[in-house]
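Structure first, commentary second.
Omission of a single protein chain aside, the complex is shown with its protein chains in their original locations.
To keep things simple, chains are lettered A and B as they appear, and every chain counts its residues starting from 1.
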Amino acid sequence: MMRALESPATLLEPLAEPAAARGRAIVITSGKGGVGKTTTTANVGAALAAAGKRVVLVDADIGLRNLDIVLGLESRVKHHLLDVLEEKVSLDEALVRDKRSENLYLLAAAQTREKEDVVTAQMKALIEQLCERFEFVLIDCPAGIEMGFKNAVAGAHHAIVVCTPEVSAVRDADRVVGLLPSAWRPELIINRLRPQLVRKGKMLSVDDVNGILRLPLLGVIADEPGVIVATNKGEPLALDPSSETGAAYRAIAAKLAGENVAAPTVRVPANGSFFSKLGSLFGGRA
Amino acid sequence: MCEPDVEGEGPSGPGVATAGLTMLRGTSAGLEFVFAGEAFDETWAEMAARLAERPDFYRGSEATAIFEVSVPGDEALVEFLGAVDAYGISLRGIFGPEMLAGVAQRHALSYLGEPPRRAVASFERKRASRADQAALLTERARSLDADFAGARADIANRRARGEPSVPRPVFSPARPAPGEPPAAPAQPALAVLPATLYHRGTLRGGQTLTQLGSIVVVGDVNPGAELVATGDVIVFGALRGTAHAGAQGDATARVYALELAPTQLRIAALIAADDGARRVREPEVAFVADDRITIAPHARAGL
Partner (left out) sequence: MSGRRIVITSGKGGVGKTTTSANVGAALAKRGHRVILVDTDIGLRNLDLVLGVEKRIVFDLVEVVEGRCQVRQALIRDKRFESLSLLPAAQTREKEAVSGPQMVRVIDELAELADYVIIDCPAGIEHGFRNAIAGAREAIVVTTPEVSAIRDADRVVGKLTEAGIPLRLIVNRVRPEMVKSGDMMSVEDVCEILQAELLGAVPEDEEVIDTTNRGEPIVLDSTHRLAEIYDKIARRLAGEIVPFTNLNAPGFIGRLFTLWKAG
């Protein structure tokens, strides 16, 4: 007769509690440019901060920085990531506090330098340092899969892949997922969905996209012209209570923070001329 | 012929001329020097350079030379034979047009008859008329060819040293009379046994699996991913990327998938892409029939 073996875990003494809860470093990446990485980083960060979490946003797009613009902080940036890595200034001097929230900080990228100037090991060390001070470290990854991408990924523990419902974006996202450490389970945000076009068969559906990517779905965000306006004004939609897109980002933030939010998050502008039923977004193309 | 780049290096990759139909390849019947069409002197010069790069690679191999169209001059032939001998390659015989028989006799070589027809060779002849379709084996496939030839050199060396013999390809013992086509080679038992690569998980765009042998993927193969196998390719999932079965020239290789929706399919030296109008509803298999890649439902294709 076989005796059930006791699982080893039950025989061990419980481990001591870790000294302090360390922050999570999440890289927001996509492969394809222009799908909404920076907007997502800013908005998820702002939403997390609004919910009381201590958040730092790191712009890893050296030479093509944009995170500061999206947050409306460009005039407050005095020092940047490379200054810190090269020890010209301390981390505290470089971190820019957000205009609106005392929980949100930005570490901007350098504008006049190159991505190859960043040493991967230093980047990792910096992110580790940030994880000791913040609950969430969101790293805005540059487009592509070159050195900039590798450095942005280097310090992170987790990834969010942003993808739009377009064939090229899906291909690039797939490539990126293949390059991330295989132990990670990256989550997906589908951005700029247009339910009307999906219904007409002129745009990929959520199923089309995730049928290839096969990632846990963190959220789906419908396209909205307000996003451009918000970017130009430097005011993240996540802080606008009347914005549907903002609500979607807030729900994503809640999920990341571990709250039990019904998945996936889909918000469709509640107006008669847009199709508002959830089901239609998941249908195949006509 | 590929132009060398400015530094003076020739095309990379082991032992294979990449222009036209001239090539050096390993097959189940041994090493083959294939000369097609172009002036012998030029193409031999390039092949000689290839051999010189890795002088011991082919030592101990048996080879045949195939002259598809033209017959080399005596002087050039002597040089060729000398070089082949110097590299430790033993020339079993030569194929070529009838007029080659006399030449062969003068050099104490066996004339084996007209160049043999094989799936790969016959397809290449058709390639000339399908100018818009590239039919060359992929670089990976060609390098696998050469690896195979090298492995056989190893075996020969071992035997020469009196080590325990390992299974090796059996050649047809009787040389066919001049003018008759050669007998089909006996079933090869390969010394470097091809293994089957088993991969569990989805292959993402940009990832490749290459294998001497067959490949099994349990998961999807996404667009942009590549599978290259000398044997079969089996995907227990959706094949949406590119698959190359029989990459070394085996036209009996097959591609199986639960959902066969590849960007491109290759079997041996054939390449095909479907027009996208097919609705895939069941497990299917792709194979070569009548020199074309054909797809049929697995249930009805017969193993």
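FYI, contacts are C-beta pairs under 8 Å (C-beta built on N, C-alpha and C of every residue); 3 or more make two chains touch, one makes a residue touch a chain.
All figures in this text were calculated on a predicted structure; none of them were measured in a lab.
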Option touching the unshown chain, where A:Gly45, A:Gly148 or A:Pro186 are the choices: A:Gly148
Among A:Met203, A:Leu218 or A:Ala247, residue touching the chain not depicted: A:Met203
Contacting the left-out chain in the complete assembly, out of B:Gly60, B:Gly113 or B:Gly224: B:Gly224
Touch residues of chain B, complete complex, unshown partner: 2-6, 9-13, 18-19, 132, 134, 136, 139, 205-208, 223-224, 226, 263-264, 271, 273-274, 276
Footprint left on chain A by the chain that the document does not show: 31-35, 38, 63-64, 66, 69-70, 111, 114-116, 142-148, 166-168, 171-172, 175, 194, 197, 202-204, 224-226, 228-229, 231-232, 269, 271-274
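The rule is simple: only the chains that are shown with their structure count from here on.
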Rounded Å distance, chain A centre to chain B centre (Cα mean): 48
Chain B residues touching chain A - in the complex, by the definition given at the top: 202-207, 220, 222-225, 240
In the complex with chain B, residue positions of chain A that touch it: 171-172, 174-175, 177-179, 212, 214
